[in-house]
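Questions regarding the structure given below will be posed in turn.
The complex is shown incomplete by one protein chain, all other protein chains being positioned as in the whole.
Lettered A and B in written order, each chain numbered from 1.
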Amino acid sequence: MKKILSVILAVLVIFTLSACGTSQTPQTSVTPTQPASEPTKAPVNYPTKDITYVVPYSAGGSSDQMARVIAKYAPKYLGVNMVIENIPGGAGNVGLVQFAGYKKDGYSIASANTTMNLQPIYGTTEYDYIEIFEPIALVVSIPIAIAVPANSPFQTIEELIEYAKANPGKLQYGHAGIGSITHVTAELFAMSADIKMTQVPFGSGNDALTALLGGHIDIDVASLSEVLSHHESGTVRILAMCTDVQVGDIPTLVSKGYDVDMKVTQGVCTHKGVDPEIIKILDEGFRGICTDPEFISELESLGMDVDYLGAAEFSEFLQKQRKIFEEVVTASGILEMVKSQQQ
Amino acid sequence: MGEKIANGFLFALSTVYLIFARQLAFGSLSYPKGGFIPQITGWAAVIISGYLFVKSLLGKGDSKDVKVQIDWKRFAALMFSIVVYIVLLKPVGYIVSTVLVLFAVLKIGGVKGWKIPCVISLCTSVFFYLVFKIALSVPLPAGIIG
Partner (left out) sequence: MDILKMLMDGFAVCFTWENIMACIAGVIVGTLTGVLPGIGVTGAMALLLPISFGMDGTTALIMFAGIYYGAMYGGSTTSILVNLPGEAASVVTCLDGNQMAKKGRAGAALAISAIGSFIAGTIGLVGLTFFAPLLSRAALKFGPPEYFAIAVLGLVLLTNLTGKNPLKSVLMVLIGIMMSTVGMNVVTGLRRFTFGVPELMRGFEFGVVAMAVFGINELFSTLLEPQEEIKVGKVRFRELYPTKEELRRSIPPILRGTLIGFFIGLMPGPAGTLSSFASYSVEKKISKHPEEFGHGAVEGVAGPEAANNAASSATMIPLLSLGLPFAPPAALLLTGFIVHGVTPGPTLITRHPDMFWGLVASMYIGNVFLLILNLPFVGVFASMLKTPANILMPIVMVITFTGAYATNNSIFDLVLLLILGVFAYFISKFGYSMAPLAVGLVLGSTIETGLVQGLIICNGNFLELMSRPIAGSILAFAIVLVLITFAKPIKRILMHSKES
């Protein structure tokens, strides 16, 4: 009995002592290497310690991979190491919400993807991310494609549209989840081609691709990195690009007269309210990283094209993207669909 | 007695779940919506747990006097230590909190003396800090140290 009391007492004492102690920045890490000399002599002394890079997805996904390559080049352009912190869950929401609670001192950054701009529109998120985060750089953009299985009767996108017009709702397309960028893109395509297709939701682009290969769905609207290799090996046929970029001899929807130009974008952001001098340093640092030829080729080998936009341009881009998203999501009925799942 | 509480708890849990599940749209067999599986599961759970609960209330429960010999004092101390650990982990850091809690739990477990628990706590905490942080690059809160 006495022993237990003394233990409890000891714990209490230490608890009180630490509560009176100085508060620490969360996630400050101790790394064995010393930061290299600071590249910019700015009036504010930044960065002097490692930067935490929050990736709101699990290790191995495209955001995570991009983050790790960035972290590889960080010491060269920012002078400090980056520590990756994976906080997966809730389609990116869990990590972003946790990140929002970190100190706004510029020593933590997070992935800024299409999801970040799209999710708040459905009203299912804690915050509206573009209000509370400060964009730093757009790093990568991945085009979106419309694919059919190799044995599909459709050889061109026109044939598909013709069939769809004659048989509304009969064609089934897969995407990476309700409200996801591929879902939104597919509906945008349907709207501009004036056709009706039935959507089959999947948990990830990979699952949709599997179903496509098995012939369980007719079409897959997917990010290019998922389907390009299959297109090249012939197991899948990409009929058109939903992004205004030329890939091989695949026609773009834009060239066919349909106003569809969507892509998956992955970038980086920090908190709003961080010292503008620090933002400038980060902006410069990322400019260096994203224009480094080795960096570009490493990302390319992962299937991601570097499409760099600096802080100011990225900010504009996000605002424009948000407006387009809002329009499509309402007009296509996706917003309604998400809300109708809850009474 | 214990079984009644356990069954009752499960019954309450299922009922609460069902109440929230009913707020979701059910859809239909040809177009199930967000509430479809939850409501079906909820109803089944409520019925089964209700049946078990009533059965145990009527004395026809399963437990042939399960010898539940829990040392409640130890339990309270253990719970307290773990809660403190959770609270302290981020602000105080991994090594310090782990040392403290490991020491506490070792004592709760009846380890005699002060030297052995101290040594074990220190060595274990530092060891795992090194393994997870350095060898596996998993960020652990550093807190007070560094």
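The criterion applied here is as follows: a residue touches a chain if its C-beta (ideal position, glycine included) is under 8 Å from a C-beta of that chain, and two chains touch if they have at least 3 such contacts.
Note that the coordinates shown come from a computational prediction; the quantities given were computed from them, not determined experimentally.
Q: List the shown chains that the missing chain touches in the full complex.
A: A, B
Q: Pick from A:Asn45, A:Thr156 or A:Thr198: which residue touches the chain that isn't shown?
A: A:Thr198
Q: Considering the complete complex, identify which of A:Ala91, A:Ile130, A:Ile195 or A:Val260 is in touch with the unshown chain.
A: A:Ala91
Q: Mind listing the subunit A residues that contact the chain we can't see here?
A: Contact residues on subunit A toward the absent chain are 27, 58-60, 64-65, 68-69, 71-72, 85-91, 93-94, 97-98, 122, 124, 126, 172, 176-180, 198-204, 206-207, 209-211, 213-217, 229-230, 232-235, 298, 301-303, 337-338, 341-342.
Q: Since one chain isn't shown, list which residues of subunit B touch it in the complete complex.
A: Residues 2-3, 6-7, 9-10, 13-14, 17, 20, 24, 29-34, 36-38, 41-42, 44-45, 48-49, 51-52, 62-63, 66, 68-71, 74-75, 78-79, 82-83, 85-86, 89-90, 94, 98, 101-102, 105-106, 108-111, 116, 120, 124-125, 128, 131-132, 135-140 of subunit B touch the chain that is not shown.
Note that in this section only the chains that are shown with their structure count from here on.
Q: Let me have the rounded angstrom distance from the C-alpha centre of subunit A over to the C-alpha centre of subunit B, please.
A: 34
Q: Which positions of subunit B touch subunit A when the two form their complex?
A: Going by the criterion above, the answer is residues 23-25, 33-35, 73-74, 77, 80-81, 84, 87-88, 90-93, 100, 103-104, 107-108, 133-134, 139, 141-146.
Q: Can you list the subunit A residues touching subunit B in their complex?
A: 1, 3-4, 7-8, 10-11, 14-15, 18-19, 21, 23-24, 26-30, 32, 52, 83, 85, 340-343
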